[in-house]
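Input: a single structure, listed below in structure tokens.
Apart from one protein chain that is not included, each protein chain of the complex appears where it belongs.
Then we have chain A:
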């Protein structure tokens, strides 16, 4: 489907929903679409990123195929959403990465791991590197790969990714941000942040109006929402672990690896476990869910990203389990490789949805109708 076909279909389907409105209790999309009945390209991008793909409105639709109107809101908006990701990739030459996510994730991850192995072979201090005997002593990690190299390998790709993703998100914000006069009032805009933040943390639009989502089929369940929140929690814990480790390193002058019961390791372990549970759970749902309301391009994007998250968390936990053995060095390299791949792929993977979704929710909370 070409971009213009996707937009035309989104307009057709949302036009029918505007006249119907039966699903307006499931999420914010339907009222938002009514308020933007002109359905400009910007409106479509906004609405696509506002829909949380709970699929309720597919199972509930009196016009779902085989009805001649063939209304399939979740699939139509998933396509539209994917298109909006493609439209905002920076630089544009990298857009195809989003269309071949599985190959991209596998290729980049393997590439990163191989690169690290090569670096270890080239730069490891004498008596360190892959030949290191035991890994649990202080500074052991840096005898596999020197600290400066490790930090450099984190900071450089992160810097690039932050730039690329920031440019994409900014252009998207420029496209969809509300322009109506009443949104200008500073105090209101500030208050609206609370709504935005609550909507992100609660994933309110994944609550189906209180009953949950059609995760697998026409039955309601809270699982996809809970798993996603677990994922965010896991990510938060892992981030906190990194901060704690940084403090240990610079503030306390202690060198990794840290004791099992130290904050960096505890936080990292919990985060890793949460990430594992969430990515496995989401993957299971994605695998078993009814295919009709799903778009294949977004499904591939989800699966590839879930695989990457699983690799990051799994290799991290494996490193923790076997860090006192000779396997430590290889595990460290594999783990660092997956983290490197994760950093590099932030702007070219499912991760980009975080910004578009946050912006969509921000736009809604700024909408004059919802502020009043």
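One rule holds for everything that comes next: a residue touches a chain if its C-beta (ideal position, glycine included) is under 8 Å from a C-beta of that chain, and two chains touch if they have at least 3 such contacts; residues count from 1.
The criterion applied here is as follows: contacts and distances are computed from a predicted model.
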Complex member absent from the view - protein name from UniProt, among "Spermidine/putrescine import ATP-binding protein PotA", "FAD-dependent tricarballylate dehydrogenase TcuA", "sn-glycerol-3-phosphate transport system permease protein UgpE" or "CxxC motif-containing protein": "FAD-dependent tricarballylate dehydrogenase TcuA"
Given A:15, A:152, A:259 or A:326, the one touching the chain that is not displayed: A:15
Residue of A:60, A:115 or A:320 in touch with the missing chain, whole complex considered: A:60
Candidates A:7, A:207 or A:323 - the one touching the absent chain: A:207
Chain A residues that touch the omitted chain in the full complex: 15-16, 18-20, 22-28, 30-31, 34, 37, 56-57, 59-69, 195, 202, 204, 207, 209-212, 215-216, 218-223, 364-365, 367, 369-370
